[in-house]
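A single protein chain has been omitted from the complex, and every remaining protein chain is retained in its original position.
Just so it is clear, A, B and C label the chains in written order, and each chain counts residues from 1 on its own.
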Amino acid sequence: MLSLLWLIPALPAAGFVLLVLLNRRLGRAGAAWIGAGSVGLSMLAALLVCGSFIVSPPAGDACRQVLWTWMDVAGFTPAIGFYLDAVSVVWVLVITVVGFLIHLYSTEHMEHDEGFTRFFTYLNLFVFSMLVLVLADNLLLLYLGWEGVGLCSYLLIAFWQKDPQNVYSGRKAFIVTRVGDTALIAGLFLLLTQLGTLEIQPLLRAAEQTWAPDSTVAVVAALLILGGAVGKSAQVPLQTWLPDAMAGPSPVSALIHAATMVTAGVYLIARTTPLFELAGDARLAVALVGIVTLLIAGFSALVQHDLKRALAYSTISQIGYMILALGVSGWEAGVFHFGTHAFFKALLFLGAGVVIEALAGEHDIFKMGGLARKLPAVFVTFTVGAAALAALPFVTNGFYSKDLVISTTLGTADGNVWLYVGSILGAFVTTLYSFRLVWVVFFGEAHTEVTRRPRWRQTMPLWVLAVFSIITGFLWLPAWIGAFHPLEDFLDTALPPIEWTGRYAHFAESAGAAFVIILIVYGGIFLSYLLWVPWRRGTHAFAASPVVRPLAAFWLGGWGFDWLYERVFVRPVKWFAHWARHDLVDYVVDGIAWVNLAGWRTLSAGQTGRLRSYVAVAGFGVVLVLAVVVLR
Amino acid sequence: MTVTWGDLLTVSPLIALTLAAVAVMLAAAFFRSHALALGITLGGLAAAFGTLFVAASRAERDVTPLVRMDAYALLFIGLLAAAAAVVVLFSWGYLDRFRVHPEEYYVLLLTATLGGATLAASTHFASFFLGLEILSVSLYGLIVYAVYRDEAVEAAVKYLVLAGATSAFLVFGMALVYAQTGTMTAAGVSDLVAGLGDDVVATIGLVMLLVGIGFKLAVVPFHMWTPDVYEGAPAPVTAYVATVSKGAVFALLLRFLLPVSSDQGSTVFLALTAVAIASMVAGNLLALRQDNVKRILAYSSIAHLGYLLVAFLATGERAGLAVGFYLIAYFATTLAAFGVVTVLSPPDRDADRIDDYRGLGSRRPVPAAVFTVVLLSLAGMPLTMGFIGKFVIVTAGSGAALWAMVIVLVATSTIGLYYYTRLIVAMYVRRRDEAGPAATPLPAAPGGTLGVSVLGVLTLFLLVFGVYPQPLLRLVEHAVSVLPWP
Amino acid sequence: MASVSLEHALILAAILFAIGFAGLLTRRNLIVVLACIEIMLNAAGLAFVAAGARWGQADGQVMFLFVLAMAGAEVAVGLAIAIRFRQSLKGLDVDDADRMRG
Partner (left out) sequence: MILLWYILIPAVAAPLAWLAGRRSEVAARWIAVAGTAAPLALVAGQWIAAAGTLGETFAASGPGAAGLVAGSWIADLKTAWIESLGISFFLAADGLTLIMLLLTFALGLLAVLCSWRGITQRVGVFHLMVLWTVAGLAGVFLALDLFLFYFFFEMMLIPMYFLIAVWGHERRIYSAIKFFIFTQVSGLLMLVAIIALVFIHGRETGVYTFDFTQLLGTPMAASTAFLLMLGFFAAFAVKLPAWPLHTWLPDAHTDAPTAGSVLLAGVLIKIGAYGMLRFMVPLFPGAVAEFRTWALVLGVVGVIYGAVLAYAQSDMKRLVAYTSVSHMGFVLIGVFAWNELALQGVILQLVCHALSTGALFILVGGLQDRIHTRDLGKMGGLWQVAPRMGGTAMFFAMASLGLPGLGNFVAEFLILAGVWQVSEWAAVLGAVGLVFATVYALWMMQRAFQGEETHGLRFADLTKIETGIFASMIAALVLLGFWPQPLITTARQTVDGLQRMTAQSALAQPADPGEAAAAAAETETAGGDEGGAP
């Protein structure tokens, strides 16, 4: 079964090629069948392969499949080869399952769009790239997938390309992530030069053997990789692209900008765990990035009017949790939160997509309202998603994963109180904005007419994801509930287990810590009820108060990052480009030409046609030479 | 110092030219026949060319102290005669359109060639001076031959006065040299140059001598006449002035002043360096935006003589090879260039405005193609002799480590590209900004089949030896090897 | 009677030459210009004679004869051209001959 590994990425690739080649000749139905079908088959292949992997793990708890040698230069021989272990299994399953559901959803969501075929072409390419990313057995191939998903992200954000604003958002996403990619590729150069290979497992072993813990080279390498992760996963300081990325269709936001691509950074760090284990400073940087991001984005999410932007900031914030977990050596906690987040965030976006579609493209949550009765299925599933996001205790997967993440920030050797407090605060904010959306969108009176209701291809994925958003949490129950943690056991085969060795480890692992979170969550829900439930008008006064208003505006604009970058990076480059557009060097060239022309003008004016001036010139020359002769 | 029959046989090329000149003169006295004059002229030139082989078969020798018929002299006499023959062929169609009798033209042409040939073989001040003056005086007549053209008269006056004045410099210089050395032979001058030291009078003499040579070569600062004379003279005569008179003098320069290059610190050397550099710069710059084709060619010839001086100043046989080959290339190219002008010229004026050449590529494809090859050769582009010529000159200059001159050569020859390609563009490219009434197209020149076929031969020559120059290089190598290289 | 040394003769020749050249620079009448050239040529001839005298050879005088002959030829052609010049430019001012320039 494991030998079918290559089929998992190959099927969407085949779908992509078919869609490109056949293009118009396929009708909408054909495109839908190929687009969704290829991913569905890929999902089946993934289920088969991963199933067999889980049931009967191969020797060494990993398997590698090399298709061909990519290139062979100077001892550098990266392969087109795939590597499957527990970490990649988690990602592959999420990608293919969520991917298929979203494809299915899209066949209905996009049914009237003129770029229907193009949409599935891009989407298939994305799934292929994402699978390559997580299956790659070497960093170069990983980078291929990495850039591939970046491309698809750009293409899909800019999918409705008639509106220049959408295209701008796509470009922004691509360019900002590429800044991070520059760091990543520099890291690749460093690793290649120092360790002589990019094949991940030998590379990690070599790093462990040759690099002393906390040596500069290890820290630099880890930081460069973090740079890549920060870009792709929309972390501070490169988070600014993701809110704008919501210009794309909702399924895209769900698949790419919530469930899968944006977690590539998490995957990358998890994949290169041994490197980060060697580099304590880099881990600290990771943790700081995570905590700062989750707070900044959380507060921004609190004040958004645009449903999808709010979710986008929430995504940034939740990935911040994952990164934070990785930073405090809670590797498995990060992966767990990725898994749960993928389901509930995809669910939220798909729900949001239905809502927006139903309201004829309305994004502003304050123009929605009262949808609980008009779109009951969406209401129920969306609320499940929001509850999971808010970590509603016991019944949602978000509770278990976030609880684990927060515990690790206190419980591991890398953890500390500040991180813990920060993450608790983040959890509180998360609860606030999650339920703010529920209250504002689904309750109160309707501001906009519902013009369309979802059919089964849209509702079915919602229900499936809602179910996943509940049950996947039970894969890893905390110790104080019961000793059921198959996911942890599974991840232990590939990642270092969480070591509860921190100063407050005992408390962190206990029910007491969980109780704090439970308290926070309920408190948050209650406060959000007070603030935003539509029939409580008093809150508007609060929102309009002179203290809150500027703060809200600041948060709404994403803490001024865009403002700053515009002035520090974008404008200077634009200014220089505009100033130099006729090529500065050409001024030199023109200058030389001008000198020649001036020479011509002068000399030519000397050709007066008068005989005596000719004689004079000759005489002058002779006299000059004779003078030299005599005086020398 | 008796002259034997053998000596006469050796100088038979010169005699042939003399006899031909007399014959044409006499013939013209009896029959006013253009064809006859042309025939005799060509016959004379052919005889001169043919007798070269007779002379070549004999051991090289001095015929009196005045001339020396060695391989070097023979090469140049052959070159001059061939060039003269080409000019004659171009003149046929051109002179037919003249409003004056054409016969005496050929007399002057033959005597001028005789003067040039004498210069090439000269080893003595007397023959030097005689040859130069025969050449000059004949040229006065040739330049002003179309007496009814105001430009021709103006050109002739300028040439006459300047030539006369520089002749005076020349003779005065000769006198000074003679006063210091007591000898007037080339060998004596060479010795003088080699051991010049700081003999002020002799150096002054040499410099004045060089004035005369410099004028004929039209190098800076004696170049001012060139554009006016080129423009004013009839096109075939211009071709002649540009080639034969310069080539002959350059041949002489090599024979008399070879050792100049052996002392790179001497005043004469420095003066010549300055002249070379100034010629390259001024020649190329002056042509830059010039609109008269003949003037462009005039200015470009100044630059080319500058290049030649670089080769001259580089010592050694490699320099001789460069000079010889470049001169041949320059002859062929220049003759073809003015040949094109000749062929295109209507009866009343010469086709020398750049506007005359606009769209030539479609109107007269063959002359246009020839002119293109010519211009590329002047620019030193591959597949033409000009390329090999430039290459041998750079080789010579680099071999002698004359870096300043080589760099100037490189830089200025690039300026050359600008105006050569400007002409090419004019012939082939339709300008979109030509909205106004286009320049009146040149009236079709009558006849010209002969001229065009000669052009074809010249082009072939340029191309064949541009790709496979080995035979010519051998020939020149052999010729220059007889010079007394230091 | 002190003999005339080579230097004296050469200096005289040089002065003559300079006079001729100065005339060339300052005079505008074509005929006078031609005359100036004659002066320069004769100055050169004088120098030759003096040089020949220094070495006791006839060569210098022979050269003088050549110079004389050539000067004559030159003037002959020159005057002929001067006639055409006058017809063409309605005068003999050489400065008027500047139709071709640039």
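The criterion applied here is as follows: a contact is a pair of C-beta atoms (placed from the backbone, for glycine too) under 8 Å apart; a residue touches a chain by one contact, two chains touch by 3 or more.
Predicted model only: the values in this text are computed from it and were never measured.
For the chain excluded from display, the touched partners among the shown chains of the whole complex are A, B. Touching the chain that is not shown, out of A:74, A:483 or A:547: A:74 (per the contact rule at the top).
Of the candidate positions B:26, B:100 or B:410, contact with the hidden chain is made by B:410. Of the candidate positions A:53, A:105, A:119 or A:174, contact with the unshown chain belongs to A:174. Listed by residue number, the positions of chain B touching the unshown chain are 321, 376, 381-383, 387-388, 391-392, 394-395, 398-399, 406-407, 410-411, 413-414, 417-418, 421-422, 424-425, 428-429, 431-432, 468-470, 473-474, 477. Residues of chain A in touch with the missing chain: 20, 68-76, 80, 118, 140, 143-144, 146-148, 151, 154-155, 158, 161-164, 167-168, 170-171, 174-175, 178-179, 182, 185-186, 188-190, 192-197, 206, 209-211, 573, 576-578, 580-581, 583, 585-586, 588-589.
Throughout what follows, only the chains that are shown with their structure count from here on.
If you sketch which chains touch which, every chain touches every other chain without exception. Put simply, the C-alpha centre of chain A and that of chain C have 95 angstrom between them. Taking the mean of the C-alpha atoms as each chain's centre, chain B and chain C sit 26 Å apart.
Rounded to whole angstrom, the centroid-to-centroid distance between chain A and chain B, based on C-alpha atoms, equals 78 Å. Contact with two or more other chains is made by residues 21, 24, 33, 94, 97, 99-102 of chain C.
Looking at chain A, one finds that residues 604, 607, 609, 611, 615 touch two or more other chains. Those residues of chain A lying in contact with chain B across their complex are 596-597, 599-600, 603-604, 606-607, 609, 611, 613-615, 617-618, 620-622, 625-626, 628-630, 632. Those residues of chain B that touch chain C in the shared complex are 125-126, 129-130, 133, 136-137, 140-141, 144, 147, 150-151, 153-158, 160-161, 164-165, 167-172, 174-176, 178-179, 182, 184, 201, 227-228, 231-232, 290, 292, 295.
Those residues of chain B whose C-beta lies close enough to touch chain A in the complex are 157-158, 161-162, 165-166, 169, 198, 200, 203-204, 207-208, 211, 215, 220-222, 224-225, 227-228, 267, 270-271, 281-282, 285-286, 288-290, 415.
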